[in-house]
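Here the complex is missing one protein chain, while the rest keep their positions.
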Amino acid sequence: MSADQFLQYLISGLTQGSIYAIIGLGFTIIYAVTRIINFAQGEFVMLGGMLSFILASAAGMPLPAAVVLSIVIASAVGALMYLLAIRTARRASVVSLIIITIGAAIFIRGIVGEAWGVDFVRPGFFTGRTSIEFLGAFIHPQAIWVIGTTILVTIFLHLFFSYTMTGKALKACAINPVAAGLVGINAKAMALLSFVLAAALGGIGGAVMAPLTFTAYNAGLMLGLKGFVAASIGGFKSQLAAVIGGFMLGIVESLAVAANWGPFSSAYKDVIALIVLLLILLYRSGRLAEEERTG
Amino acid sequence: MSEPILETRGVSKAFGGLVAVNKVDMAIEPGRITAIIGPNGAGKTTLFNLVTGVYAVTEGEIHFRGKPLRKSPPHKRAKMGIVRTFQNVQLFGNMTAMENVMTGQHPRSSYGFLEAALRLPKSWREEEDIKLRAMKYLNIVGLGQYARHNALSLPLGQQKLLAIARALATEPQLLLLDEPGAGLNTLEKRELSDLIKRIQEMSITVLLVEHDMPLVMGLAEWVIVLDSGSKIAEGTAAQVQKDQKVIAAYLGEETD
Amino acid sequence: MRNYFKWLGIITLIAALLATGGIACDGEEEETPTPTEAPTATAEPTEAPKEAYKVGAVFAVTGGASNLGDPEKKTVEMMEEQINALGGVNGHPLEVIVYDTATDETQCVTMATRLIEQDEVLAIIGPTTSGESMAIIDTVTTAEIPLVSCAAALSIVSPVEDRYWVFKTPQTEVEAVNEIYAYMQEKGITKVAIITNTNAFGEAGKTYLESDAADYGITIVANQLFNPEDVDMTAQLTSIKGTDAEAVVCWSTDKESAVVADNMMTLQMEIPLFCSHGVANPNFITQAGVAANGVKFPAGKLLILDIVPDTDPQKSILTQYTAAYEAIHGEGTINTFGGHAFDALSLVTIALEDVEDGMSLAEARAAVRDSLETAEFAGTGGVFAMSATDHLGMAPGSLAMIEVVDGEWALAE
Partner (left out) sequence: MLKRFRPKWQHGATAVLLTLLVCLPFDWFLPQYTTLMIFIGLSTMVTVGLCLLMGYTGQVSLGQAAFYGTGAYISAALTKTCGFNPWLAMLLAAAGTGAFAFLIGYPIFRLKGNYLAMATLGLGLILYVLFRQLGPGGPSGTGDIDILSIGSFGFDTPFRRYFLVWGFCLVILVISQNIVNSRTGRALRAIHGSEAAAESLGINVSQFKVKIFVLSAIYASLAGSLFVHHLRFVSPQSFDFIASVKLVVMAVIGGLASVWGAIFGAGTTRLLSDEILLRFGEWDVVIYGLVLMLVMILMPDGLFVWLKGVFENLRTRLRQGKVET
């Protein structure tokens, strides 16, 4: 494998990775605050892509406006989902909450399919189509947008969680809801915020990646699963962990393709990623057990 | 003095940096009610967790009836005859009072998946005994009439009694009670201490952690005092009450 | 507040259930003849096809292959109206019962059984995908009801002795592959890289791409895979780029193919891209945009209607169908998948003419099958001449190599 070829694999890994990462981020934020695994996260991503296409092409908006508006709508959907489906579900177990989010996913998917058809679509590129050469490897201008956005979003979230009052409040809820409640943080408001934030993230991700990856009413499921794996690799712990998880996943997949031998081929790239996930989970479980004993 | 039923030799437990239990030596006389007291954070419950195998000791040895316990997990120790109750009762909310106690019979019955699945004679024969014994222990703690009530529907006092019945159902030799008196009113406390005396008459050794001094002084024939992880005194209730170190420890607690 | 929410919800739920129940009941009413009549129908034959001729359809209206199943559904609904407007078949109105398989084999079998046992249809058209078709072959064979599949795989109708009741209308991947390889041979391409989807469609293509290459003096120098819904194939294409392949063949439906085309553009790969007939959908061009230019693929003549000579036997039917379909669903919505359904239902309608009043359900089904086996018909997909040895019976030259030139279909020269 030549150097520039390797670089190409790496870029491809990073591109996919940042897609998974930005979806994984959504999972992590909601989980941190509410302990809910939101299987509708992928649908937010789908919404971001579909809406920006519909608004730009059908409604004839200028692309930037369409993107912004689609993000806003996605966040609104997130808010509605929390208010109508999650908050009303009192004394629901982990499992029923998971099922509720799955129900929401199916619902959103169905509506979009009915409203705008089942064909796959692609919103316009942000900055042209001519791919950029970099040390003998090539990169899609939109891919730079995707990677860039992921990095920016991560930095933003970091600043938000460590320097703003609201961010700290969210963090507090994540660490210890009871204590947070005692110091007068409104847990419900925080949960709502986490859903809005996650949905917005999904929307952003969707809007930015759709020109690169195409999208369709049913694109959310697979993206959601990948993002979920990314978040799981990150342990649903911190935003950074989720992002690293995403990049790991992307690069593992791309290297599996590069190796392209027996089990290490493109057909098994998901398996490899998932085995990595299982190993990480088990390793962590050992540590968790220790923490319990020592804590 | 007969051979101790439980003996800890230089037992220590460190969580990362902080030492919760520090080189504790204690010998529990069989058939005697022993109490472990001490200010908050003295390491009483940690010591319980070491004895029952929830935590692994960092240092030292625990001997039960002369044999070292080593790393055997809680469920093995329960089979050997070391059983405990919990500070926060920990009843099975998804069962009736009766079923809770029947669950206690687990180590004293043996039929497994297959017998259960196919209803082999062994299963229902054992079930009969289990029910009889469970009822017996429910009556001992005086909850016979609540057999069919959901465990958590009972008031706290009765929940604590039920927890003890459940522990008794395992037919232990050493019963560890973690703050049995906490949250009980004076009447309930009297019932409790009567019950504990009756348990002693069943030739079961009782080891309890308790904050309520009157209760301890009324019950315990031997008192061990822990402070910040180390044993600072032991003796009869009267003796420890006079002990300067003990008074200091408790005063220290009050001042801060 | 809590109660308010709770009751609001409960009321909505009850309403929903009532609605479903209500509609379910209506449904039952429609069907009450079916169960009650079932025994008598077989007992005294004269009862059987008095009222409408029922034809069943199972399409992947939702799920993975929905972009194929959707136009199929639209097509048969359109045809049902047209045929009944013209007085139906043998004076009997035609009733087409369409069920959604959600692109799931199990669901497909359930629906097929439902059509056979509950709705008592005379023939079934669909399913959309090869996997689903394979799944119900056994069902229709044991039930002795003719099936006209709208899926590609050759194995659906061969070996013909095991497929007595099964027919199909789309060109097989074998023909598609041969079309591509023949074209390559002509152009002197000898080294190709293949990149295929891991789903049933891609797998079938892969099989024949591998087995038939040698016949055309072609060697496969790279053999890559990707999963359905994968969003980026640059890694696979990078591996391909590292080889001395002279062309890439991608076997998948339109979305992933578009990604491949786009990724190849990103990697500035100059070698030509050949796709399966699965991309034969105008949406492919509109969405893949510039990346689609130069993509070559075999497809029925439906897409290149205006360049089909008037002498072509299919010309008239192609024009009719296109006109009718686009009249309802808009310009440029025409695609070959709807065409497959069109051919399937047309064949069945022809066959239904041989059903005589007084036949029992079983006899009627047998009659339809027998006449399907001798049916001749110039359809949108090709000119069909069914026979006992060939349940596709498609005359050669049904496919044409098409190239995308500046966002338009054109015959690849």
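Which chain is which? They are A, B and C, in the order written, and residues in each are numbered from 1.
To be clear about the criterion, contacts are C-beta pairs under 8 Å (C-beta built on N, C-alpha and C of every residue); 3 or more make two chains touch, one makes a residue touch a chain.
Source: prediction; values computed, not measured.
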Worksheet entry | Omitted chain - touching chains that are shown | A, B, C
Practice prompt. For the chain that's not shown, point to the residue among B:Lys13, B:Arg166 or B:Lys231 touching it.
Written response: B:Arg166
Discussion item. Looking at the full complex, which residue from B:Val19, B:Met95 or B:Ala237 touches the chain that isn't shown here?
Written reply: B:Met95
Worksheet item: Among the options B:Thr58, B:Thr103, B:Gln173 or B:Gln241, which residue touches the chain absent from this view?
Response: B:Thr103
Practice prompt. Touching the absent chain in the whole complex: find that residue among A:Gly78, A:Gly113, A:Gly203 or A:Gly227.
Written response: A:Gly113
Practice prompt. Quickly run down the residues of subunit B that touch the omitted chain.
Written response: 52, 54, 73-76, 78-79, 83-84, 86, 90-95, 99, 102-107, 109, 111-113, 115-119, 123-124, 126-127, 130-131, 148, 166-167, 170
Worksheet item: Going by the touch rule given at the top, which residues of subunit C touch the chain that is not shown?
Response: 6, 9-10, 12-13, 16, 20-21, 23-24, 26-27, 34-35, 38-39, 61-62, 99-100, 102-107, 109-110, 113-114, 117-118, 130-131, 134-135, 137-138, 142, 153, 162, 198-200, 202-204
Discussion item. Considering the whole complex, not just the chains shown, which residues of subunit A touch the missing one?
Written reply: 31, 35, 37, 85, 88-100, 102-111, 113-114, 221, 225, 228-229, 232, 236, 267-268, 270-271, 274-275, 277-278, 281-282, 284-286, 288-289
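As a convention for this text, only the chains that are shown with their structure count from here on.
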Worksheet item: Relative to subunit A, which chain has the most distant C-alpha mean position?
Response: B
Item to complete: Determine the chain that sits nearest the middle of the structure, using the mean of its CA atoms as its centre.
Response: A
Worksheet, complete the sentence: Taking each chain's mean CA coordinate, subunit A and subunit B are separated, in whole Å, by 49
Discussion item. Taking the mean of the C-alpha atoms as each chain's centre, how many Å separate subunit B from subunit C?
Written reply: 71
Fill in: subunit A-facing residues of subunit C, complex
2, 5-6, 9, 62-64, 66-67, 70, 198, 224-229, 231-232, 234-236, 238-239, 241-242, 254-255, 258-259, 262, 265-268, 281, 283, 287-291
Fill in: Contacting residues of subunit A [partner subunit C, same complex]
1-2, 5, 8-9, 11-13, 15-16, 19, 88, 90, 113, 117-122, 129, 131, 133, 138-140, 143, 209, 212-214, 216, 218-219, 221-223, 253-254, 257-258, 260, 265-267, 269-270
